[in-house]
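A single protein chain has been removed from this complex, and every other one stays in its place.
Letters A and B mark the chains as written, and numbering starts fresh at 1 in each.
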Amino acid sequence: MIVPMGHILIVSTTLFFMGLGCILARRNLIMILIGIEIMINAAGLVLVGASAFWRQADGQVFVLLLMGVTAAEVAIALAMVVYLYGFKRNLDIDNFDGMRG
Amino acid sequence: MSRELIFLIPLLPLAGALLNMLGGRFWPRRVTESLAVAAVAGATLAAALLWPLSGGEGTTVELFGWLRAGPLQVPMVLHFDRLAACMALMVTGVSTLIHVYGTGYLHRKEDGVRFFVLLNLFVFAMLTVVLADNLLLLLLGWEGVGFCSYALIGYWYREEENASAGRKAFLVTRCADVFLLAAILWLFQVTGTLSITAINAQAPFLAPGTVTLLALLLLVGASGKSAQLPFMTWLPDAMAGPTPVSALIHAATMVTAGVYLLCRVFPLISQSPTGMAAIAAVGTLTALYAATCALAQRDIKRLLAYSTMSQIGYMFLAVGAGTVTGAMFHLLTHAFFKALLFMAAGGIIHLAAGEMDLFKLGGLARRAPWVFWPLLAGILCLAGIPLTGGFFSKDAILLASFARGGTFYQVLGLLGLLTALLTAMYSFRLIYLVGPARNSIPGEAHHLPSSMLWTLVPLALAGLSGGLLNLPAAWGGNQWLEGVLSAPLIAEGEAGHGLELALGLTAAGLSLAGLLWARWRYAGKPEPRPVGTSGTFFLKGWQADRAIETLLLGPFRAIARFWSTMVDERLLEGGVFLAARSCEGFGQQLRRLTSGRLGHYLTAMAFGLGAIMVWVLLQSI
Partner (left out) sequence: MATVLFYLLSAVTLVATLLCITRKNPVHAVVFLVNALFALALLFFLLGAPLVAAWQVIIYAGAIMVLFLFVIMILELAPGQAMASATRLQLAPAVLLFLLLLVSAGLIIMQDPAGAARVERFYLSPRDFGQALFSRYGLAVEIVSFQLLFAAAGAWYLGRRRRVRREEERR
């Protein structure tokens, strides 16, 4: 009654692509991580919407687990950012091409 | 006399070769030589004792079945008829003398084992050719003589030119052998059998066109081994081999194998007048060509090589004129005196410590009479001085040619007479340059071993008396060979005794003319005239080598070079390299994807995502 499922999907798709755009377009490591966060949140929105659509709890449970994973991931990612900043003194991803070749 | 003993004739030399091959290193040189000589002598004895078996239709004896594959039946079968018996006796007898000669010829320090093994092996192969009743077996022997010839010409292979001469001989005869092989294959296809007797029996029932082509193919095949036009360039160079080899292979046996082959299949080829005419023409032209070249030669062995070429041309003319008797008669006498001439030449060269130029080999008459007089005997036979073996045999051929009728054969006969004149001229040129004491053999005269001397005598006697083999009735003879071979001398028509006598007188006159010319030219002043272009032309065999080089070998090499560089290198290898390098290049381009830059990776992922979404989109439409 409140909203068609399609609209929820469109919103979350837009969010997702904005996150993707952030990842592709920005050169700062922090901004890339932020883009990842946006994308994960978009997925979360879809899950909650689906949970409401099918009237089951599974989607929400999944969102909880997603948050847990995201927290772990962010912890390690930011630790690595700090570490890498120590090497290159800036966070431009073009600097980190040690895996070249 | 058991029939199977016929197999002893070829197998004794083979046994000698095998024994020497296996054990020659271990026992002294004397044993090797004795074994080799005994083997060939044994074969001679066998051939002589088994002579009665060859009468009538001859004896056919089979050893075992070699190939049996449905229609293709190739048993090891020998056919011992009069023709084969005569040839076998000649081959084994002359071989024995030459083997003995060879024992003295070869220096102590040279590799005697290889020499005698190859000589024995050669005799085995030659006897296979002579006695085989099956064309494939004959081909086996044919190839065998070719190989032994190659190996023996290049006996002193450490010198580049000897090895090249051997190669040249092999390759040129090989080119001709292809035609022989074609003839054999075609014969099998047409008659369904490879047995010579069976093919000869079927000959009258074959289509004329087929027979003509077969005859021509066989002619070409025979021309290779017999050094006739156009496959003659190998024989002068083959003189690089030891003199016993030249005497045995390139005078008496291998080069006559072609004539023998044509005689063997005579019932087949005689069905085709075109074929016979072609054979006669090839023979006559070669005889003339070789005689002109012989007249210009300075090297004694090359002169004898051209002379051999010329005389075999006569034999081909005989076959073409329709007389197997004439061909075989001349073959036998020629074998005797040509082997003799080569052996004598070997002795001369030995005495002169390797000098081969005629103009430097004088004084033989006084220095080494035991060599000179047999040499003279051989020359008299070659020149056709009356009453020698050579006179009667050459005469028989010319008679057959004239008596056959038709302008073609008359012309050939006249060319034959011209060649006889040239033959006499170059023969006596040889004698007058070598005999009298001018430009004597320099230095110390080397001592000639006795085996190189006494072996000349039987051959001289055989050559001089060879006329008795087939003394014509006009001279009061019994024409024994004709009767033995049961092949008439004159193909068509009756040649009166008048023609025979006229011919005989003409031939005698020509040979005397040659003698007088040589005496006039060389007796007083044997200085070589400076050689002009015409002299070089004849010296080099009418520049045949250069002609072959330009016409055949040059284009062949150009084509090979083309295929090698343009196609093989650029196209194929280039193509392969191109493929490899493009793979490598592609890999390098791919490598640029791993830039190590995170931004690129993310972009790639986004594009991948886009692709998946497009695919999903397309699926759902």
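Definition applied: contacts are C-beta pairs under 8 Å (C-beta built on N, C-alpha and C of every residue); 3 or more make two chains touch, one makes a residue touch a chain.
What you see is a predicted model; the values in this text were computed from it and never measured.
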State which residues belonging to chain A touch the missing partner chain. 1-11, 13-15, 17-22, 24-31, 33-35, 37-38, 41, 44-45, 48-49, 51-53, 55-58, 60-61, 63-65, 67-76, 78-83, 85-87, 89-92
Interface residues of chain B (partner: the chain not displayed): 603, 606-607, 609-610, 613-614, 617, 620
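Please note the rule applied: only the chains that are shown with their structure count from here on.
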Between chain A and chain B, what distance separates the C-alpha centroids? Give it in angstrom. 95
Residue numbers on chain B that touch chain A, as the complex places them: 591, 594-599, 602-603, 606, 609
In their shared complex, chain B is touched by residues of chain A numbered 20, 23-24, 27, 32, 93-94, 96-101
